[in-house]
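Left out: one protein chain. Kept in place: all the others.
The chains carry the letters A and B, assigned in the order they are written, with residues numbered from 1 in each.
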Amino acid sequence: MNSLVCVKQVPDTTAVKIDPVTNTLIREGVPSILNPFDGFALEMALRLREQAGGTVTLLSMGPPQAAEALRTCLAVGGDRAFLVSGREFGGSDTLATSYILSCAVKALEERTGEHFDVIFCGKQAIDGDTGQVGPELAEHLDFPQITYATDAARENGKLRVRRETAEGYEVLECGLPAVISVTKTPYELRYATVKGIFFSNRAEIPVITPQEMEGKIDLSRAGLKGSPTKVKKSFTPQRSKQCALVDEASPAASGTRLAALLFEANKI
Amino acid sequence: MSRYQLMTKDQRDLVALVHQFLKKELDPYIAEYDEQGVCPMETVRRLMDLGFWAIDVPEQYGGAGLDVTTIMHVREAIAYHDAGFCNTFSAQTFGWKPVLLAGTEEQKMHYGRRLAEGAFWSMCITEPQSGSDAGNCKTRAVRDGDEYVITGSKCFVTNGGVADLYTVTASTDPSRGSRGISLFIIDRNAPGVHVGKHENKMGIRTSNTTDLALDEVRVPASNLIGAEGTGFKTIMKMLARTRPTGVAPAIGVAQRALDLAIDYSRTRLSFGQPIGNLEGIQFKLADMEMKLQCCQSQLAYAASLVDQGIYDTLVGSCTKCFVSEAVLDICLQAQQIYGGYGYSREYPLEKLVRDARIFSIYEGSSEIQRYIIGKTLVGKI
Partner (left out) sequence: MAFCDYQDIWVLIETSQGKAAGVGLELLAPGAELAHRLGQRVAAVILGAHNSEAERAAAAYGADVIYSAEDPAYAHYSTDAYTYGMAALVETYHPSILMIGATIIGRDLGPRLSCRLRTGLTADCTSLDVDAESGILSWTRPAFGGNLMATIQCENTRPQMGTVRPGVFKKVPPDWERTAEVIRERLPVPGGVVRTTLVESIQETAAELVRLEDAEIIVSGGRGLGKAENFSCIRELAEVMGGAVGASRAAVDAGWIPHVHQVGQTGKTVAPKVYIACGISGAIQHLAGMSGSDCIVAINKDPDAPIFGVADYGVVGDLFQVIPAMVKEIKRLKAE
């Protein structure tokens, strides 16, 4: 059971602050982290490896420094990692990104002579928040997809996946290969280990360049020009409301007054 | 958090791992553990399971084989969360160190593996009547055929209650004083080993400390480390290697105190402004930072000497003495900035002061260090 886990290095959006004067994002000093949902996906892949054997390979697309997120993954137990990187890929929207990744998957399979049974992705990246790359990658590769997965196990040569639904959850089964997009799992990504850290810092992370994929990728479908969606403008949301503070003699009295106010305003 | 700039990528990652683990697994509970004097062994073991078992045991004997500088950074990071926890962690292999210096290849292989598999091994030197005066050893070991019979009592044994193995000093020839002291490995399960109650200490309360009574404990002669009468020499050799960085946890404690003081000075309002705006507070913080940086650099220097096989008594004693006292001072200054809240057990600072107090007492008090330094400087006149 060989897994490929697609991961993204993202700014830690919980550390982002807004400049109160210019009302713009302050991006300086915001640490880069492994996208948390990709961490859940990795943990699911590692558990599957423990259950069914095989390898866990990591793949990311981004600038050279995105290799750091891949090293984080190797330190917790990934077997090897590859980075897709090139100027031609800059400015890609989700359609172009998933297309490039699908070409990279094929290039990787050719390069390693290995075949991926499952491709895991996080549900969404916390910077873009689109959640589209997983299903689009599945479509490019013509694999079945299961999104919002919370657990996966191998059963009778197939993959059995538990996923969230609006009403509760459901269990789906699908043949391999398949793309599994992972939401928050009941378990967290395991800690790195001393050996894992030593391994990850010495691991070579090959870069897959556009040149390397020549003949296997249509560059007109990559980058800005391959992206049907364009960001026209961005702005910080305005949040200014007048808050009516209820301030009675005691917190309990305030509570009583608040309930009455909500009742009067027909809110309850 | 540590701002030391010369860490390798491996060291930075290990330190980050320690912080990530302890922030989640220890920080939320530490106040409770401290109050109750509980040693959270389960958490210690889980941290160890990440690859820290037998941390300083060379790889050839099954250990993690980390160098002294790396271990120093790891211990600083652990102590940032709790100095007592760090004590438990570090003391896993205390009893091993004499074996590495004076033991047989067989002992090294056998016990190295046990440590890697998760055994705790305490070192027992101090006795009720002798602390710094380590040569004054009343515990007796008498040869009886292929065995030794050991009787005596040890106190302030770090990890005494949680250890699987003990290394003890015992006199095989009282007439020769310190030259009659020998080192023995004792299994906790051996008949006659009695572990006393956990010491109710002022600080490092999560570190398990007990008495150990030895009542005609029989050990095979193969448990002797080195030759009879070489124990004291081995201990001195050991201290030359451990002392320079033994005080590493103090850095973590001081860094925590400084970080807390900085945060507090940025948020605490007095006379209509954050107290961090006041020069009086800024100067205090500056003094603390200066001292901390010097301590950190001195420790790193001492550690790299040991890593290069240079065992300098003067450097060891100077480092131990200076750092332990400077760190207590940093914590006291942080407490001063915290004002009344620094004196309250509801806030984290008071614990740091209690924890920091140990560093100039244990592992060779400040007085012993000054004595060694002074004597070395003046020499034989």
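Some points to look at:
Assume a contact is a pair of C-beta atoms (placed from the backbone, for glycine too) under 8 Å apart; a residue touches a chain by one contact, two chains touch by 3 or more.
Remember, predicted model here, so these are calculated numbers, not experimental data.
The chain not displayed here makes contact, within the full complex, with A. Across A:Glu110, A:Glu170 or A:Glu214, the residue that sits in touch with the chain not pictured is A:Glu170. In the full complex, chain A contacts the hidden chain through residues 11, 13-14, 16, 18, 25, 36-37, 93-95, 98, 126-136, 138-140, 144-148, 160, 164-175, 178, 184, 227-237, 239-247, 250-256, 258-263, 265, 267-268.
Keep this in mind: only the chains that are shown with their structure count from here on.
Distance between chain A and chain B, defined via averaged C-alpha coordinates, is recorded as 42 Å. On the chain A side of its complex with chain B, the touching residues are 75, 191-198, 200-201. Across the complex, chain B meets chain A through its residues 9-10, 13-14, 17, 20-21, 50-52, 64, 66.
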